[in-house]
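My questions all concern the structure below.
Note that one protein chain of the assembly has been removed; the remaining protein chains are unaltered in position.
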Amino acid sequence: MIKTQYRELYCSSPRYWGGLASLAFIILVGLGAAFHMEHNGHFVTGMSNQIVWGLPHVFAIFLIVAASGALNVASIGSVFGGPMYKPLGRFSGLLAIGLLAGGLVVLLLDLGRPDRLIVAMTTYNFKSIFAWNIILYTGFFTIVGLYLWTMMDRKFEQYKRPVGFAAFFWRIALTTGTGSIFGFLVAREAYDAAIMAPMFIIMSFSYGLAFFIITLISAYWWAGRTIGDLRLAKLKNLLGVFVGAVLYFALVYHLTNLYVTQHHGVERFILLDGGVYTNMFWIGQVLIGGIIPLFLLYSPAFTTSRFAIMVASLLVLIGGFFQVYVIVIGGQAYPMNLFPGKEVLTSSFFDGVVASYTPTIAEALLGIAGIAVSMTLVAIGSRMLRVLPESLEDPADGECI
Amino acid sequence: MSCSNDQPDMNRREFLGKSVVAATAAVVAPGVMLTVANAASDEGASSAVRWGLLIDTNKCADGCSACVDACNKENGIDLMQRPTGQSDEMWNAQRPQWVRKVKLRDKQTGEISNLPMMCQHCEHPPCVDVCPTGASFKRADGIVMVDRHTCIGCRYCMMACPYKARSFIHQDVAEQLTGTPRGKGCVESCNLCAGRIDAGHSTTACQDACNKDGHQAILFGDLKNPDSAIAKALKAESSHQIRADLELNTGVRYTNI
Amino acid sequence: MSTVYALLFIVATLVLVIGLARKIVQYAKTPAPLKIATTPAPVTQAGVVMRMFREVVFFESLFKGTKWTWIFAWLFHMALFVVLLRHLRYFTDPVWLPIELIQPFGVYAGFAMLAGLAGLLVRRIFVDRVRYISAPSDYLWLLVLIFIGISGLMMKFVAHTDIVMVKQFFTGLMGFSIGTLPIDFPLVVHLTLVALLMILFPFSKLLHVPGIFFSPSRNQVDNPREKRHLAPWAKAMEE
Amino acid sequence: LLLSTGAISETAVTKGSKAAGLDACVAPTAVMRRDHMDYLKHDRDMTVRKGVRDTQYSLSECVECHAEKDDAGAYKPVNAEGQFCSSCHNYVAVSLSCFQCHRKTPESTAGSGTAMKQEGSFSTDSLGLLQ
């Protein structure tokens, strides 16, 4: 069998530096936005005491979820022994690290007191799932870092599988943890569901793979390398399965919620009369993020169209973004029912009314900067390290099924 | 939703905590209490007591907001300036409110009731459970508060609190009272007037205000001391915890909802 | 005691400055008769500046060479850089704004520096090839820096010293007046070792600092065909 | 030739403050200069977490004692340029974020703005006197 040759990503300088420069610009703008938010206080955002987590959290959670999913390809390659995926393992590890870092940057900069990062890193309340998440995140960096190392350094090859397994379990734990951030919010009806954690896992698979496909194709286009159709077809089919699964989980989630009488209100809100959230659910999550990509991925008309795969992946991401938005913001917007059987006539604190939230540009810029941070890390990482195979031409013989 | 059954067990504690003595002393002799209160405060918060509030919604008057105003004053919340450029709507949504007035109508009977909502000082506070740094904490005497020296402003506690009892400080705070430091980027909520209580007072600011207006809707006291007014009152009539289904065993109880 | 330290630091500074200056002059004066840039090398002066920048800031060659060493070495040097910047607060009044802003990072950097040094020390002890090439001084340098770091962090976290006084002492010294230094054990250790470091700097492998800028294989433009490059002593041969 | 003794730091205590009239801080000066941050931190935790209010190193007391009054008798914030805390903190560039939350002047008993001295209302002054 021909050995895979990994090579730093080289492409013509103006292209590379130009790309980096524009990413850097986006990041700079985002940092400016974050500074604006921190300097003035969060009153310059659309967030309030009702919607306490706004757009930055949507971005952050989206990226973090995608991060653990991005590792999927590596796991299939070295944990489950999918030879077709093996050469992609390194890049998948790098992307996972990049996405997580991007997400965390956003999360950090959205804190009320980011200057107290050291407090967050040194004082833990082990009862808090959030604290566990901090450990899970740092652990993720370490383990995926090690995993990358074992994949790249022949001397440590023998540890590849055990570390790969560890990374695999860690990342399942991480997504479960992220999902549980919501699962633990028993008070909020939208989140109080055991299915939240597995749903996050499957969401992570889908977004992570979509990110993977997009970055992979772009990287290869950037550097003028080739990817074989067969490989892409595999990735594409996998993506299709994940997208389907996400839809399925969403269905189960809402069905089980409908089963619990208490949750009828919030279900009605999301599915029927939640205004923007309902639209986002049906148009954003289901249509853009589910049905259209499925069509693009499975329709015979587009079997080998790379463009279709790119568009489908992009739509999966957009749909996923809406999905997280509906979960995070929609879940908060729906009022908590403190007084069953009563109707709130007046309250200065918006009891009983749907909270409104209009994100500001600053929040969006911060979130986008997070994505830019991820992409910058990936761009720099793949230039500095040998993560991308020289060529991803389909293997000549059908050895890789 | 009636929960007289899960009220704190008040019979086991027969003795009086030192601080209760001190508290009494403080009430008895406000002018000369300092050294005494000092001794009391030396001990800090004691687990021999559990502070709580009992709110009689029947007595809470429609249109009154004396408790809210008093709280704002007590804690220097009213010193906060509205940031320039902020709309009314956003100011309302973003300004801190440790206590709020809620007016309810029963969907069946149409009965109107009024009540103040503040942190319920849960015995099993979700806000404390979720706080990553342990900034949200419950003192030995049952008061739940935020240590704003370690709060990172993640707002997870706000997500977790079933009562929306907490506020995030969205802006710079130019002026504070010495007793209640507060500033941008942290989360805060009713602390049962901890500073006052530690200094030996036996009432909260909101209670004082309500009493002053003649409503007597708020009663502060030690839930664990069977002889305290609040314990007696709780025994006398059935009270409610809001969202009792969550089994948080709140320290703030309501009668007549 | 304060006087002893004052004198020590004056001497150390003189040795450091004069010693380094002499070395730099020596390097600058010694001709590089042939073009020996390690290729592929930049073909323009601007390219050389970029290359040097990458070497100095990112340790590019070391990165290519040995990733483990790179991680620790880079961590150590970057942290050292931040720590030194943070230290400027003892010597400038008023403290410059950027220096003020990095203050909080200086503390993390202190730990990072120790971590890097520890990694380097472990490698020096356990990798047989590196052990072979190490002389006692190679270990000593690492230990000196480690102890400087430990004593510094001790002052931060265990036994504080009076920083205001330290600053008054050093700013005073810069105006050639001798003040008093608080005599605290960690500070004494810290300052003694720092003085040692300064005195030995120009006589040791720490010459890699000026050296890297004068290394012909890195600082030359790759243009021998386009431009004739001739050392004075070689020119003399042509006559 | 170099043996001219540099000026030994004069005190940071400012003239118009209460401390100016006293001769010792809550601990010896040398100790305060080195360790006040640890004490403050320790006592902060005692106060906030344990409810112990009569700590030796209370920030409100620092302010009480060290804040300087201007000619008009109004207090100057202790973290203002040249005032007690800042005089050192600016000098050595140590951040003093405490006063983002903490009051920078003693609550003036006679003052108008912060009318706290009210019947029945707990006055923070009593806090200040607990020692």
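Letters A, B, C and D mark the chains in the order given here, with residues in each chain numbered from 1 onward.
In this section, a contact is a pair of C-beta atoms (placed from the backbone, for glycine too) under 8 Å apart; a residue touches a chain by one contact, two chains touch by 3 or more.
Everything that follows uses one rule, which is that contacts and distances are computed from a predicted model.
Q: Choose one: "Succinate dehydrogenase iron-sulfur subunit", "(Fe-S)-binding protein", "Branched-chain amino acid ABC transporter permease" or "Lauroyl acyltransferase". The correct choice is the protein name in UniProt for the chain not shown.
A: The chain we cannot see is, by its UniProt record, "(Fe-S)-binding protein".
Q: Can you list the shown chains that the omitted chain is in contact with?
A: The chain that is not shown touches these displayed chains: A, C.
Q: Among C:P33, C:P104 or C:G119, which residue is in touch with the absent chain?
A: Counting the whole complex, the residue in contact with the absent chain is C:P33.
Q: Tell me which of C:L16, C:V43 or C:V144 is the one touching the absent chain.
A: The single option touching the absent chain is C:V43.
Q: For chain A, enumerate the residues touching the unshown chain of the complex.
A: 1-3, 5-7, 154-155, 386, 390
Q: Suppose we count only contacts with the excluded chain; which residues of chain C make the list?
A: Chain C touches the missing chain through residues 23, 26-27, 30-36, 38-43, 47, 55, 59, 61-62, 64-66, 69, 73, 123-124, 127-130, 132-138, 140, 200, 203-205, 207-208, 211-212, 214-218, 222, 224-231, 233-234, 237.
Basically, only the chains that are shown with their structure count from here on.
Q: So what's the Cα centroid distance for chain B and chain D, whole Å?
A: Computed value for the inter-centroid distance: 30 Å.
Q: For chain A, give me the residues that contact two or more of the other chains.
A: Correct list: 115.
Q: Using the touch definition up top, name the residues of chain D that touch chain C in the complex.
A: 2-9, 12, 30, 33-35, 37-38, 88, 90-95
Q: Which of the residues in chain C come into contact with chain D in the complex?
A: On the chain C side, the touching residues are 3, 6-7, 10, 89-90, 93-95, 99-100, 103-104, 160-165, 167-169, 172, 176-180, 182, 184.
Q: Which positions of chain D touch chain B when the two form their complex?
A: Of all residues in chain D, those touching chain B are 44-46, 48-54, 60, 63, 100-103, 106-107, 113-114, 116, 120-122, 124, 126-131.
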